[in-house]
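A single protein chain has been omitted; all remaining protein chains appear in their positions.
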């Protein structure tokens, strides 16, 4: 049972539009706060998009996600889970990136996560572009490679861009495999689609044993069947969940930099996460939410709705 | 057969963007107009949102719905119904609310509807927030409780907000049951979803006999099966239909104040109404359309498309 | 195998936001360019909307489609087709219309297409409102009537508007049948829906033998079944494909002038085109993309995604 | 003193967002209405933009101007004029144009105005693109040429476009001079600016005696001096006032199709009209308001604010 | 000299888009925080718009103002003032209103301010609609009537709306005078303009001795002259500053509910505040910022820029 201190402010008490916005109206607990050691799941913002190769914007993601998250209430209507009662949740604030230096930023991110992990905190990240996952994995997988359930329209397994640039939002998982942070045989990528340059990423996946489930297969087999396979692939060992908002169809989530049409709708976007129940989740992220392309704010609201589902499966696994 | 006076202006004659916009380009017939007694179905605007607990805006709903409604033509393509030929329809104008006094506004609304009902008119309402349904029901159910088919993502069955405030858009049907306007055993709520504060509303529904069909059940069983049950619940007695635009997924209907992701698409939004064919409908409403959050106008257009479907089932039942 | 000159610029080399935007980053080859005779498929813009009866805007379509098309890569992820390697593709520029004279504009369009066809080029058109298809068909069908697969929410088979005006975006295919450009028995219209004035267009279709598949039937039977019938209707003779963006649900494609709610989603929008594989396609168009109503740009991106699918089936048929 | 029937609805009684929107909340009086002969100043919508050479949209102008006009109250704060008490004002509805036929539309417009003028009504027009002024002048100047004060960033004195097209929104006043509707020596054009094709229009103006006051001169001399000259030019004979919204800087009035930066601000936009006090105004128009490019609605609100100032000088002159 | 604890986070250290947004990146100090007694100037949000008679939205003002305020740096470039070094500033959070009960909300606001004033804090308010000023003045003027410099396009001196409703955003200063909170002879209202219902408010002002400087006089005399008179009117006694964002021209500040065209530009908007240097300011507010009508966010940024100028004159006076 969670501590009363870690309960979100209710919209029945304080209207949702009032107050300084923290993630899901949770208390803000800085890394040097006395209460930090009591936190079980920490939501961390990474306002950073230096890995973007096309349309920037995810640096603004954490702030808008916090704003939209004030619409989230305490109980999962579909599953009945009350995550804030199950575990102690808090907003740990943002990692301060260096917008003009990619490597300095990655070092800052990994250092921040190491401090949180030292406190026994399981991190739920609000990115940031997808390169964010790399410095996070350098912390989460510091003791050895983890498995990954990866929702996305792209594999992000490319070798390099623009004549040799190796750190972009199209390369994080190639690097993570190379650095021994991911066990490729325990990685599944779901929702891949769109036009392609060539098969370079697919060939790498095949060679390493990464399982790719394209969107055509996803729709044909249906969510229960696909997700059963995904659970089997990652098994009961430590697993990271990476959720790129562009997994979802861009009509539902326009606020992102590299949209691909023909994706899942918002109901499916939530439902795939519920199927992660019971996994051994050591961290999760929601990345590529780009407010400048989300004029109506719907992407951020859908993004935090997915984050709440992620939190529910994280809390529920932490309970046992 | 309807009167020629009550035919909408055709877009083949006058372009859709021309003319003072009335609902569906019907004649405007004020309550004190000589032709009022000939009206069968009256479309009434209630530009009011004082019951809103989060993001206001539905006070602007009727005007934008009128504007978008000029896109509606005379015949239902799917069912072949031509409602304006079946019954005399008219735009009865707006109830003038008092934006700074909730109870004064509710009294004005009920009084307006009583006058319309005295003329034998069946009202189709363009709200307004969902509290609108309460003063409308005080008129429609003035002779006794009615049944209700309620499309929404929320139950609106809460007791009170903000330390005891009993009249908000989250409480109308709790009040309507308490006031004997609704027969709870003849009420079905369809599409409920999203995060929840707790189970207070669900417990009330269960205790009173209100049937709640959550969105997960809705998608699993499919529309024909769900709607057959809905028709059975309300039976052949007098039935009200309340349609909150947030029943529909917010990607399709972003212009609303309390969106919940993971809802029906626009085809499903129309189709559920067609399944009401044959019911004894004594009134219907479309509420929570909020233009300030509907930058592209799509919500209003979808809202009037649903209103046209409602009109078709109302007209078709009135014909018999 | 295509010529190296006709390869699009890769986003791995030049970022997608850089460079003068041509269709799919292909070379711009004017009709009087020396390389014109080497072009197999020519993408042509027709920035024209004088046939619009309600909300104008498609005159801005080609420019925004070019901009969005820089997101398209070289390979179809779903089918593996690489159209730019299969055939020589190029951007042939825009036909210059006369915004203030409908007939002068139609003559200019037909003349432009005749020149392209004289070079053996198969045209893929970026409209323009749907009246665009008429002057294009006057060129494509100059040797005799062709069949047509037509995706749309409207039949565009009306006789006239506003007291006798015979050339609007609601009449092109009535005129095309009358002028002997289309063989009505080889015409299938898919996705028809929305409110209707009356049955005038439906009656014409029935009398001429045009097959209409309404959206209700489309969803009930499913894409494979519907498209098999469509392929059978047009057979192996010369076939034109006309794709009105309002075939797609307006939530996915809001940037259009006469939206009808309740249509296919973006995945279905792409998939129907893939089912045209193997047809004898002599031309295709994407019409009614209206940037002023597409504030977030999603419609244009979806439009070019469909154009890429059209190009794939055109290239693939040209290969054999 | 005006008739009580012709008073606008007060926002103190009915909130501004309620009710079917007519111009300035005045009664709608059709040309065949019994009260038509009592109208002194009639506000007429002309939803038409077939003369547009670049970005269309003014066909949507009258509807949005009506909506925005509900913000207008009864008294001019700056001058104290109460126009609705001075003369009988009414909304006469819209002329129904033919979007696909320019000449048919012009004939319809002139016919509508002739009927209004036959009733002794002075027309205040809400356009429509600037070609609208031509058919209006054909009615207003049917007894002989009138003078004109013309606020605009363009002269609209061009001969033709696109190889000979003579009726566009860049040519109305060339035609009006040629047709003897305007006395060029009594015409003054104020605010001209922007890049130019050449000096064709300027040469025509000089040859005919039309006075052009460019924006540089306007700002240098100041409004009182410039407007004194304008009053002297038109004198005490019949004068038409044509106000193109693009006279105003596009930051203040973005909703227009051919903006030119570097124009007057909103205070100056109102003030120039006040300087028309005492002229013999036989008609006025506000044209080129284009809602698709006015996302925030500010252009329409500024447009109706100018229309109210025009109404005040018209009413004030009519009083005497 | 201020305490180091009360310094804002620098954008040179943490990028402006990072971190939980508080007003001007100041520390958040709740009323029950240990540091509260060290605060000199407290910025307080009042997310409330129940007094709005037309377009609601200011309830969302404080949150967007906080977001935009992260762009504010430490030093006033024009005057050299460094307010955060001069006095201890903090974000005191938001008053929690009751959106469905006006009087309950007003009581909550006054109670919150009384607690802050008990700590010796001078309040700078981020509203909220203009009715907000009334409950704030009930606290600020609890020991006796104060003077007021009031920037606005409306007098807000009306008696009542909608048949007797006395508490709206059009009535706060009528009530404040009646309740003895304002000394009318020490009140000056600057920028008044727009259409008017009648002269009721002006007559009240004249009878009470309130000085109204309309916009025409403001522009004619110039800022130094007008503001010298304003300073003379309020003198050296306790003075409140109320700044309605609609004082500024709506092109510069579109995000507000009752715009009036023809107002000051942004440079003038800032400069008038600098002229308050040396006054004895006991509180100030920035009200009527309405995010739903501020799509580009410019209004909020201008609003916080004005708030920073207010803070500078408050700090500078507090220093002496």
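Per-chain residue numbering starts at 1, and chain names A, B, C, D and E are given in the order in which the chains are listed.
The rule is short, and it goes like this: a residue touches a chain if its C-beta (ideal position, glycine included) is under 8 Å from a C-beta of that chain, and two chains touch if they have at least 3 such contacts.
Computed from a predicted structure; not experimentally measured.
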Where the missing chain makes contact, among the chains that are shown: A, C, D, E
Residue of E:73, E:115, E:159 or E:221 in touch with the missing chain, whole complex considered: E:73
Of D:8, D:62 or D:263, the residue in touch with the unshown chain: D:263
Contact set of chain A toward the excluded chain (per top definition): 49-57, 59-60, 98-102, 104, 161-163, 165, 167-168, 292-293, 295
Absent-chain interface as seen on chain D, which is shown: 53-55, 161-163, 192-199, 214-216, 219, 249-251, 254, 258-259, 261-263, 265, 293, 295
Chain C residues that touch the omitted chain in the full complex: 13-15, 17-22, 28, 45, 47, 59-60, 62-63, 66-67, 91, 93-97, 99, 295
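In the analysis below, only the chains that are shown with their structure count from here on.
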Far-end chain from chain A, centres as C-alpha averages: D
Rigid-body rotation angle, chain D and chain C, from Cα fit (steps of 5°): 180
Centre-of-Cα separation between chain E and chain D, whole angstrom: 38
Multi-partner residues of chain E (each touching 2 or more other chains): 53-55, 59-60, 99, 161-163, 293, 295
Every chain pair in contact, whichever chains are involved: A-B, A-C, A-E, B-C, B-D, B-E, C-D, D-E
